[in-house]
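One chain of protein is taken out of this complex; the other chains stay put.
Here the chain labels run A, B and C in written order, and each chain numbers its own residues starting at 1.
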Amino acid sequence: MEKWDSNEGTSAFHMPEWMIQFADQKQEFNKRPTKIGRRSLSRSISQSSTDSYSSAASYTDSSDDETSPRDKQQKNSKGSSDFCVKNIKQAEFGRREIEIAEQEMPALMALRKRAQGEKPLAGAKIVGCTHITAQTAVLMETLGALGAQCRWAACNIYSTLNEVAAALAESGFPVFAWKGESEDDFWWCIDRCVNVEGWQPNMILDDGGDLTHWIYKKYPNMFKKIKGIVEESVTGVHRLYQLSKAGKLCVPAMNVNDSVTKQKFDNLYCCRESILDGLKRTTDMMFGGKQVVVCGYGEVGKGCCAALKAMGSIVYVTEIDPICALQACMDGFRLVKLNEVIRQVDIVITCTGNKNVVTREHLDRMKNSCIVCNMGHSNTEIDVASLRTPELTWERVRSQVDHVIWPDGKRIVLLAEGRLLNLSCSTVPTFVLSITATTQALALIELYNAPEGRYKQDVYLLPKKMDEYVASLHLPTFDAHLTELTDEQAKYLGLNKNGPFKPNYYRY
Amino acid sequence: MEKWDSNEGTSAFHMPEWMIQFADQKQEFNKRPTKIGRRSLSRSISQSSTDSYSSAASYTDSSDDETSPRDKQQKNSKGSSDFCVKNIKQAEFGRREIEIAEQEMPALMALRKRAQGEKPLAGAKIVGCTHITAQTAVLMETLGALGAQCRWAACNIYSTLNEVAAALAESGFPVFAWKGESEDDFWWCIDRCVNVEGWQPNMILDDGGDLTHWIYKKYPNMFKKIKGIVEESVTGVHRLYQLSKAGKLCVPAMNVNDSVTKQKFDNLYCCRESILDGLKRTTDMMFGGKQVVVCGYGEVGKGCCAALKAMGSIVYVTEIDPICALQACMDGFRLVKLNEVIRQVDIVITCTGNKNVVTREHLDRMKNSCIVCNMGHSNTEIDVASLRTPELTWERVRSQVDHVIWPDGKRIVLLAEGRLLNLSCSTVPTFVLSITATTQALALIELYNAPEGRYKQDVYLLPKKMDEYVASLHLPTFDAHLTELTDEQAKYLGLNKNGPFKPNYYRY
Amino acid sequence: MEKWDSNEGTSAFHMPEWMIQFADQKQEFNKRPTKIGRRSLSRSISQSSTDSYSSAASYTDSSDDETSPRDKQQKNSKGSSDFCVKNIKQAEFGRREIEIAEQEMPALMALRKRAQGEKPLAGAKIVGCTHITAQTAVLMETLGALGAQCRWAACNIYSTLNEVAAALAESGFPVFAWKGESEDDFWWCIDRCVNVEGWQPNMILDDGGDLTHWIYKKYPNMFKKIKGIVEESVTGVHRLYQLSKAGKLCVPAMNVNDSVTKQKFDNLYCCRESILDGLKRTTDMMFGGKQVVVCGYGEVGKGCCAALKAMGSIVYVTEIDPICALQACMDGFRLVKLNEVIRQVDIVITCTGNKNVVTREHLDRMKNSCIVCNMGHSNTEIDVASLRTPELTWERVRSQVDHVIWPDGKRIVLLAEGRLLNLSCSTVPTFVLSITATTQALALIELYNAPEGRYKQDVYLLPKKMDEYVASLHLPTFDAHLTELTDEQAKYLGLNKNGPFKPNYYRY
Partner (left out) sequence: MEKWDSNEGTSAFHMPEWMIQFADQKQEFNKRPTKIGRRSLSRSISQSSTDSYSSAASYTDSSDDETSPRDKQQKNSKGSSDFCVKNIKQAEFGRREIEIAEQEMPALMALRKRAQGEKPLAGAKIVGCTHITAQTAVLMETLGALGAQCRWAACNIYSTLNEVAAALAESGFPVFAWKGESEDDFWWCIDRCVNVEGWQPNMILDDGGDLTHWIYKKYPNMFKKIKGIVEESVTGVHRLYQLSKAGKLCVPAMNVNDSVTKQKFDNLYCCRESILDGLKRTTDMMFGGKQVVVCGYGEVGKGCCAALKAMGSIVYVTEIDPICALQACMDGFRLVKLNEVIRQVDIVITCTGNKNVVTREHLDRMKNSCIVCNMGHSNTEIDVASLRTPELTWERVRSQVDHVIWPDGKRIVLLAEGRLLNLSCSTVPTFVLSITATTQALALIELYNAPEGRYKQDVYLLPKKMDEYVASLHLPTFDAHLTELTDEQAKYLGLNKNGPFKPNYYRY
């Protein structure tokens, strides 16, 4: 779910420099000294492994218990101690969270039902490294119901919901994760998943590529038995493409990040809602009549613009791509350069995937009380570093809200220190996560069951038919009734009645 | 501009059966006896060559002059008689129409200006076969300004604006076209364009493939000098792909039909406006509170739904593709089967590209005064034939509006006899045509100037960079200001500062 | 239906000067010489009696028959000649138009049904003076079905649909009206309605006040038997209030112009649709991305802004009233002075009820191709007179569309010469007229049946309960299901279960 800290698909597509640098940086990972302070550590680890959900955070009390989980002796009610979580006693609370999540993940529940007869993952030994939340718990338990054995670590040192991890451990899943791991803990947990007596994984489910990386470094022989990798994040996918390019990818990998359903939901539809939520929770501002400039009119920008326009804001757009720019025009937004409106706007939102889109010069020219925030990639879009100068005063007024004060008294309201607003200040609806999780499950099934030779040592996109299947599994949520082609119509259109219904280049 | 009778991109993408049949049918073309009645002829010719613009129609009086243009002796004011139009005296009126069109075709006018120094089409001899309207006149005169010599025929026997043809002839363009050609006239005009003493075309601009077909059949040797074909219609593109597949394509061809800009404008943005216009002009109905079912949620359906929802209609959607279906849900439309709502809706609109989407059974169940119309492909979507039974009475109440009356008195309001509503009952904004025409001009320039070897004997899509260029030429219309990447940003994103800015698979 | 040439309720409410002048002017009416040319006449008559519906116009051929109807001898099939219409033979065509209208006037048809038992207008002798269209025919025949005898004249010399008048005459209604009356004809027709042997009206249905005025001048004694006046237009209502103020109103009068249902439909909802329709039919422009300034944010302006925003235009608003201005802000429109945006906008729309809102100075500064039109009151809002100067060239490019050309070649596109766009260039949905007609019918029933003393010699608003009743009669059109209060709820709210449900000051 690295997705959440990038809202990708906004602009870049060539192999951007930051990706390359970032990937390099990550290769350096395990050379670093461990056991240094958490703050500096968080910088050395990937961004995706340090950001966390605010909603998650709200459930997990910063417990007073300072003992490291690694030093604890815990057993679940069945006597197993093959796990490492914060506190196994929180299992019951975690179970309830999982049950609530199940209600909004109809597709996984449907998969479970359909799989009662056959077990498409019978024999699968899946090692996973993802955020550990109620939603991923539903995924894991679904994989279990489909016949798989699973071992799991967290892909982020902050994002684990301790009570959910406890519930999974209680019901027999070997889970190694807690909120607030050190870097050393992070790799230790991963290692505990793969380095087991008498158990060797044959499938990998990764989010960010750290698990894959670890196995490459430490246990390359394991790949002999591994049938495939399913990877969900931009970063992880990028690393896989690099391996493939370098001829080092030794198993098939499935890129589930670029499926249509995921892209549209993660970006357009999800941002349409989370921009409002993020701004409201942090500032309690009124949207009506506010002047807003949205930098970037990719899927994320489109979602933000649509929502704000609908709520009565006056929205300006900046773009570098003339096609997206023309779309903005046709959708009713004035296309401007940032400089032209910077003095008059009440809110600046970046959604570009680019860096230094909002510079210190822009910040100097904004009017008093202007709100600045980022919905795009990581924290490069706003040049926040440029605000850390002696003449400016920072005042933390709420969680995630800083007033940066100029010598003349002007205040800029900076949200989440320029990091992703919707990751930091709003929540991600379970329904969106359901789509991602279903896609992951189907990709695992596909790779695990594919006949010899269908997939080579390369990176694949999810077949369109499966993308359509994920969508169809989510339609009942809306009580939506699909029409079926008649034989005559299918023949007329030259289509199979069960899809796929569109060519690969179809834009939706 | 075959586009206008299909609003494509809605659903189909495999080589559909109707395309194949249709292409076959067209091969039969010149075997047929000529000089049969116009009505039956119009059936034997391609749909695209018989549909016409209603707006065009409104300008062109059905003149009383019954003499065939072929039998007339006409000269323009410079003494040339190398043309064949209805009445050269209408030139002045046609010129004004062209001047008005120029005002809304800023991109072509900008191309003319830029080309004042260099003439990128110097030496080009272009033979063209398109609708002949004020907008194509602007295109032709732009090609002339860029250095090309042109000869032109109409791609449709009804769509020619006689006064525009006259204006072109008056200013020296050899134009062979009039409204109401017979099939024999049609081919005669095309032949007059290519079969000239001392002049041989080196470029083809085609719309529907009839011109290309004619040269293949009659003057195959001409292809030795021809540098390329630019084709704009679905049908023509399909025929080119067939030639290519059969190894018979002997020059490079450019498919300008599938460029992003054209697709989005022709379908989403154009239909968003023309659905309202078409319904209003035919029925004067009020949109507010009306229940509407839109069959198909491709680009055309999306445009129709957005417009009707915005005007206060309650919109239901039917779909066969679960991904489009999920989009409909997220956009706020109830996804239903047609049967579920057929009794209650006030309007039924088809946008599927499919056939028999609305059957006699559906029509029988509709409520009194229900309006039925088609925005999709040709006239197959509504089973109009099934309404031509003795027990039903047809009453023509206005142009393009029939009441079909059931024995119990129930009336269905059928628009344009199930043919394309926006072709028949509304107009296409010049701005949309401007995008298409600019794309054609750029494709011609590209093919004509491409270094040896860049294009082989195959069908190409317009390079994304040119697609972006077309968009950028239209931004000034909106006083839109594009942002430029800094060097640092371009490096960071791994992009060239001048584009292209997106990968080919980007969905916009 | 004077309404249609004013889209009132936009701004003014005090007794404006123009109303006073206008009223004065009308008092001068019958002093003028008759039989002068139609053109000058049309200026001496009220605006409302000269504007006509474009849609109406399209049905009625400008017949070649030049004989004045007054000089013809015509009889209907029953032998009656108590009528005067253009051509009784057109009755059948007119009947079909009436039947079509009946289908969209469900409330009147419902009234007819309910009245089959009792005849609430039994004994009523109604003299009417309204536009004569299919919709008013439905009203008249409904009044007949309710028991009334009717005699009718037109309130406008151009708006009569001759075939509808013929159909009414054929079915026995004494109708005196044709399209293209002279002023003398106009008053002659009115006189034929009231000056009859052995028949004296006891109810008046007026639209504009001319009929009422005539009776006051010529047959003041008739008021002894008259139970009340129902008046629909702003102008007519204003004249009634003046009479009342002057103590000269000698019967009760009902102002049906200011009922909620009528106001919202005539202004907000109707203009929301007709602005798009009017612009499209005249200019075929694309709305997406266009910059528009709407002058005035009353109900009419609100409707225009909502529609254009929904279609992707960028809309600016000007206002004089800070409350409406604040609404515009909250609804997402930049509030500007006209001067600030006049150079950049593509369209200027006036909806103020004010005069000289768009001045020659503004027109001089507009950019090339700017479209200028009026949705507000009469033709005062745009200073069209200022454009009739020698240095500007006028070019009529289509019906209702003029290009005004500046010496430097700049063109302004002026629609309907500054008169009401939706009156001149679009149609009014029957459904809207249905609401007005139903309100008139109920007002007649109320006044005719009211017990002695309920209404004095004053001007009354339709009781809110009747306004609610009109609304309720139109709900079935939308298959809308109203909820009924339980006894307990009615008691809790202190309301009668059958309404009225709101206080008089409720704003809706």
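Note that in this section a residue touches a chain if its C-beta (ideal position, glycine included) is under 8 Å from a C-beta of that chain, and two chains touch if they have at least 3 such contacts.
Since this is a predicted model, take the numbers as computed values, not measurements.
Q: Tell me which residue among B:F333, B:Y460 or B:F501 touches the hidden chain in the full complex.
A: Hidden-chain contact among the options goes to B:F333.
Q: Using the definition of touch stated at the top, determine which of A:S77, A:N339, A:N368 or A:N449 touches the missing chain.
A: A:N368
Q: So one chain is hidden, and I want to know which residue out of C:R96, C:K218 or C:K264 touches that hidden chain in the complete assembly.
A: Result: among the candidates, C:K264 touches the missing chain.
Q: Of the listed residues C:E102, C:E170, C:E232 or C:E468, which contacts the missing chain in the full complex?
A: Going through C:E102, C:E170, C:E232 or C:E468 one by one, C:E468 is the residue touching the chain not shown.
Q: Across the whole complex, list the residues on chain C that are touched by the chain not included here.
A: The list for chain C reads 11-18, 260-261, 263-265, 269, 299, 318-330, 334-338, 340, 353-357, 380, 467-469, 471-472, 474-475, 478, 480-486, 488-489, 491-495, 499, 501-508.
Q: Hey, which chain B residues sit against the chain that's not shown?
A: 288-289, 291, 309, 311-314, 329-334
Q: On chain A, where is the contact patch with the chain that was removed from view?
A: These residues of chain A touch the chain that is not shown: 55, 96, 100, 103-104, 269-270, 272-273, 276-277, 280-281, 284-289, 291, 307, 310-312, 344, 368-369, 397, 411, 426-432, 477-480.
One rule holds in what follows: only the chains that are shown with their structure count from here on.
Q: Cα centroid separation between chain A and chain B, in whole Å?
A: That gives a centre separation of 42 Å.
Q: Just the number, please: Cα centre separation of chain A and chain C in whole Å.
A: 59
Q: Compute the distance, rounded to whole Å, between the mean C-alpha positions of chain B and chain C.
A: Result: the chain centres lie 41 Å from each other.
Q: Among the residues of chain A, which ones contact at least 2 other chains?
A: 329-330, 334
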